[in-house]
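Got a structure for you, written out below as structure tokens; questions coming shortly.
Just one protein chain is left out here, and the rest sit where they should.
In this document, chain identifiers A, B, C and D correspond to the written order of the chains, with residue numbering beginning at 1 in each.
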Amino acid sequence: MERYKSSIPTCLYKLGFIAVILCVPYIIRNLYYLHLINLIGIYCLVVIGLNILTGYTGQISMGQAGFFAVGAYTSALLMMKLGLSFWVATLIAAVVAAVLGIIIAIPALRLTGPYLVMATVGFGEIIRLILVNWVPVTRGAAGLTAIPAPSLFGFRIISEKSFFYLIYIVVALGILIAVRISNSKIGRTFIAIREDELAAKSMGVPTNTYKVSAFAISAIYAGIAGSMFGCFSGVASPDAFTFNDSVGFLCMSIIGGSRSIYGAFIGSVTLTFVSELLRFMQLYRLIIYGAILLLTAILMPQGLSGMGPVFRKFSHRWKGKRRLHGNIQHSQRKER
Amino acid sequence: MLELVDVCARYNGTEVLSGVSLSVEPGKITAIIGANGAGKTTTLRCIIGILRPSKGKILWRDRDLTALDTKDIVKSGITMVPEGRHVFPHMTVSENLDMGAYLRRNIHEIKKDRSWVFELFPVLKIRSGQTAGTLSGGEQQMLAVGRALMSAPDILLMDEPSMGLAPMLVDEVFHVIHQIKQTGKTVLLVEQNAVKALSIADKGYVLELGLTILSGTGTELMNNPEVERAYLGI
Amino acid sequence: MKGWDILYYLVNGLPIGAIYALVALGYSLIYASAGVLNWSQGDMVMLGAFIGYNLHCLLGLNFILALLITTPAVACIGMLVERIVLRSLRKRSSPPVNVVIGTLGVAIICRNLALAIWGPDAQLFRSPVGSVPVEIGTLRLFPQDIFILILGIALMILLQYFLKYTREGKALRAVAQDRMAASLMGIDVGKSDTLAFAASAAMGAVAGILIAPLFFVTFNMGAGIGLKGFVAAVVGGLGNIPGAIGGGFFLGLIESFASGKISSGYRDAIAFTVLILILWLKPAGLFSKITKETV
Amino acid sequence: MDRVRKLFLLLFSLVIGIALISVPYSGSAANKVLKIGSVAPETGDSADLGQAQRRGIQMACDEINEQGWAGDWKLEPHFEDDEGNPTKAASVTNKLIQETKVPVIIGAINSSCTLAAMVHTERAGIPQITSGSTGASITAQGNKWIFRTAVNDSHQAIALIDYAINRLNLKKVSTFTAADDYGQSGAVLLKAAADKAGLEVVVEATYNTGDKDFKPQLLLMKERGTEAIFMWGIYVEPALIGNQARLLGMDCQLFAASGSASHKLIELGGEALQGMILTQSFLPESDIPRVKSFIDNYNKRFGEDPIPHAAQPYDSVYIIADAVRRIDTTDPVKLRDAIANTSGLELVTGSPRFAANGDDVGKRVLITEIRGDAFRLVEIAAVELSD
Partner (left out) sequence: MDHGEQPILELRNISKRFGGLKALEEINISIETGTVHGIIGPNGAGKSTLFNVITGLLRPNSGEILLKGNPLSHIPPHRRIPLGLARTFQNIRLFKNMTVEDNVLVGQHVHTPTLILSIICGTRPAIEWENKAKESANTCLRRVGLESMKSQFARNLSYGEQKLVEFARALATEPELILLDEPAAGMNAEEKAGLLKIISKLRDDRYTVVLIEHDMRLVMEICDQITVLNHGKKIAEGEPQIVRNHPDVITAYLGKGSNAYAGTR
């Protein structure tokens, strides 16, 4: 981002954008929407991590809720049992999640495609079952209650509005770091591994180290998000970290466009709002929801964030500039 | 009987064929030779419909094949023995042969052809219960040819049948090709091994960089120094 | 009792293993032919159970007749999924994960459609073979379990027969082994995909009807069993037919032993741990040979 | 250029999102309308319970409106689906409070969902009645906005254990409980009650909801010579457990709590469950007119017998209506106090009275037995219902 020579209009865009973000809690007085927006922020963090893992490095994870849960439970337990502050607890939660990420990454190193999917699904389920059954620590299915609110300089973050600032500062940081990573050598190497692991290896890339790091990074994002989620909702129970939630994260990632950091935000906004907007349909809500998933998967192979070029192409067409890009069109039929 | 008119094809965005013309006469062996990367295999892929030509016509009994699907092309009497054999590794030899006869319904005829194939390749008969993956390279090549013959094709396209085979087996393969021809089948043969190919071919075409640069009878070409040049870059 | 113990868990794990195997076969068959994961496989089980319930329990149709009607009906749904979802995705050359999301969409639609039609309650599907156990020594075998095993294994044999001896079945196998060569044989590979989806859905439907008396029939029964079937298929080696069967029984047995011998609460966790460890040692599944990528 | 476009896209999606959800809500403008929010899992794994709650609430509201039971007040139920997911439960609770502007909420059913929802009702100062969650932690937090009309599990556990000791003379028993909030709290309560009464618990097994094969656990119980199995969970698994126990040749006494009490249990369990003992708070075959008319109406309307998860929300609506009738306002604070002071109501599941922590201590605990295709009353438990 630094290397990018900001011209004045871009600067204005950025400032304006930040200003709009800062004003959101004042524009949206309805706490329900603010609540959703906060949730979106938390989801966004998880999905950013997932995008780095799935979109960039090409390792599909259907167990992201596991890391999310680990983050939530670790920090909540640390805060409740040891009286640690939110910030320290979050840090430790991130570390614990990262360690778990590395542990699951080791068997995952040798796995690809459906085999990796199975391993990650298994991981998520194992975590959930531990949460349900390890009653003395996790308090079982009912979960942890009365998770303390974070406080900053004596100011307790408890209202939706204050959570908004907490969450979105973290989200902004998360996006910033993710964008920096993705624009750096590390991000490049991740993509190289996704595109052709063998070629990357032949360029001297220690692919295993990078694959493990991708897992760790995604786990850290999910862990931090989980920690905030625990405080934000005040309760943490295994019901909030099921396989369906993992799948939900993956859907957000795919629908937003897993190969873009901003796609994470677009995806979490879209799916959260779609599922809330459909509430008036009552029982038929999920049918429509399923149909939307299906159609998005079919119609937008690159997710919503991949739609940019398509829009541009259309606008070019409207402008009569039918300038087709070099070699996009060659179709290779039936290549085995 | 089969005629290619100025066929061009692109693969991965690059023009691989930039004007291949040739004609195959019934009952004869026609060989396409040329160095690696000359576009021999691509030519066959175009004929069988795995690749769609970007330009040109492929006429088979006055019918244009360029718009047809592979399965319809196969139905119309063309079969290909693919490069690298591509036998079904987990199927037995006899199942592989059955797959060759997939489009045929007449059990009696199939039976007849099967025993003919076994006659042609006695080793397949011995191995008929074995899975194809356990066969040696030469045996797999025999199987691939036998499988193609099971579809009772009017024309057999063969892509590098000698590739990766020990010299002794190469001789055997060419012997078989010659035998096939003698049963009245038409063969279009793509080979790197120019001398071998030309020695049994009635007619040959030399491809270089996606273009047919030479044609003639087998002996003509064999004695043509241009062929050596095309291969060895002298 | 001790010696019988092991035998008991063995016997207990087999019927459920057979069901897992049936579902796993569905995943494997589709993966072999079309190279994709069909995440709606579990909901085919649910649809099978519900349609069977409707025919057998509500309309009072004979069990066999209900089975014979249900199976093709669900097979048609499977075909529809292939035609609508897979073909469209293929046309746009979407990444494989989009197939997962797309078929997941189908699963969600099926599940909630079933909820809207049949309601949230569990429905009773009476076992067609009664419930008087057969006693062998101290072992007690349950007629429905035996029925599941027999019908399940019969179906597996039928599938093997179909794949081995019928023209279409052989074509399906050929496509699975070498798509290009299969098309050279004149096989319509697209049709073979459709067939694979239909056969998979049909097997799911039979599994659904078979477990209905044990599981009852609920709109969300597909989720759990679909996941288990997927796991079984992966552990056996996706695309590997004997592997899927082996994986199914293996999973059934692990579950039986884990819940009896270690902890019922952690049963699935134990099963998953074992399976992840297996994948670590054999990344392409228990029953397949490792093939290394070459340049 | 790319970055600008992305930022723009971001902004754009945000604006669209806000615009879409800011569609003005058209609430009914009539005066004297009492909106009641309902949070329950109408889809998802416990959809049966959620839909039962919906039916119970809908029926109660219709009855009250028809009969003018709440004076001029018209009841208007608003149903939201939490899918059994606490995150969704929090969202919809927020939606009900912020957008629908309900002064009171009934829900949720899964304890985890109720706990998540409570955070928001407490923050907004809205009374919440849970008629489905039995988790101990719900009323143990000092949250004064929560009330519980679900049966008190502790009383049920004590009643069941007492019955096992005093009437059946059992010595060795096993517990077999669901690994969910309901089952886990039941397991603890059963164990505590058994220990206190000196009953030996030989096996404490659990199962995950959705499990179908319980034979391994049952076999262990058989091995240890258990004389009775105490189950705690929704009706599906106990029906299966009963069946499988019989198939294994175990003829031990079966016990279960009100969570399993549904006609579906008898239907699914069939012969195997004859003689099973359950605690309940109301009995479909009851002679009490209030109960009888509820069951008749429910049956007429929905074509099935009500389960506790329908009856308790039904009662909850009456409790709310009664409170509003008394204070003639929907001010949440006053409403809360009015609910807390409920007394003298004769409802389907008893005569509600709320303890300081919000638990309903006015519930009946009936000990019933499955005989034929119905529950028969055996006795009314003499459990000490303390405040």
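Basically, a contact is a pair of C-beta atoms (placed from the backbone, for glycine too) under 8 Å apart; a residue touches a chain by one contact, two chains touch by 3 or more.
Everything numeric in this text was worked out from a predicted model, so none of it was measured.
Visitor: So which of A:Thr120, A:Thr189 or A:Ser218 would be touching the chain we can't see?
Guide: A:Thr189
Visitor: By the contact definition given up top, give the residues of chain A that touch the hidden chain.
Guide: Interface with the chain not displayed, on the chain A side: 1-3, 177, 180-181, 184-186, 188-189, 191-192, 195-196, 198-207, 259, 325-328.
Visitor: Name, in rising order, the residues on chain B that touch the hidden chain in the full complex.
Guide: On the chain B side, contact with the omitted chain comes from 11-14, 16, 35-37, 136-137, 160, 162-164, 166-167, 170-171, 174-175, 178, 191-197, 199-200, 202, 209, 218, 227-228, 231-234.
Just so it is clear, only the chains that are shown with their structure count from here on.
Visitor: Taking each chain's centre as the mean of its CA atoms, which one is most distant from chain D?
Guide: B
Visitor: If you average all the Cα positions, which chain's own average lands nearest?
Guide: C
Visitor: Between C-D and A-C, which chain pair shares more contacting C-beta pairs?
Guide: It is A-C, judged by the count of C-beta pairs in contact.
Visitor: Could you put a whole-Å number on the gap between the CA centroids of chain B and chain D?
Guide: Computed from C-alpha means, the inter-chain centre distance equals 74 Å.
Visitor: Which integer distance in Å separates the CA centroid of chain A from that of chain B?
Guide: Each chain's C-alpha centroid was found; their separation is 53 Å.
Visitor: Multi-chain contacts only, two chains or more: what residues does chain C have there?
Guide: 112, 115, 180, 183, 265, 268
Visitor: Going through chain D residue by residue, note those that touch at least 2 other chains and give them in order.
Guide: 42-43, 179, 206, 208
Visitor: For chain D, which residues count as touching chain C in their complex?
Guide: That would be residues 42-45, 47-48, 50-51, 179, 205-208, 210-217, 219-220, 223, 235-236, 239-240, 243, 247-249, 264, 267-268, 270 of chain D.
Visitor: Show me the residue ranges of chain C that touch chain B in the complex, using the header's touch definition.
Guide: Going by the criterion above, the answer is residues 164, 167, 170-171, 173-174, 177-178, 180-188.
Visitor: If we count contacts the way the header does, which residues on chain C are in touch with chain A in the complex?
Guide: Of all residues in chain C, those touching chain A are 31, 37, 85, 88-89, 92-102, 104-109, 111-113, 115-116, 179-180, 183, 227, 230-231, 234-235, 238, 263, 265-266, 268-269, 272-273, 275-277, 279-280, 283-285, 293, 295.
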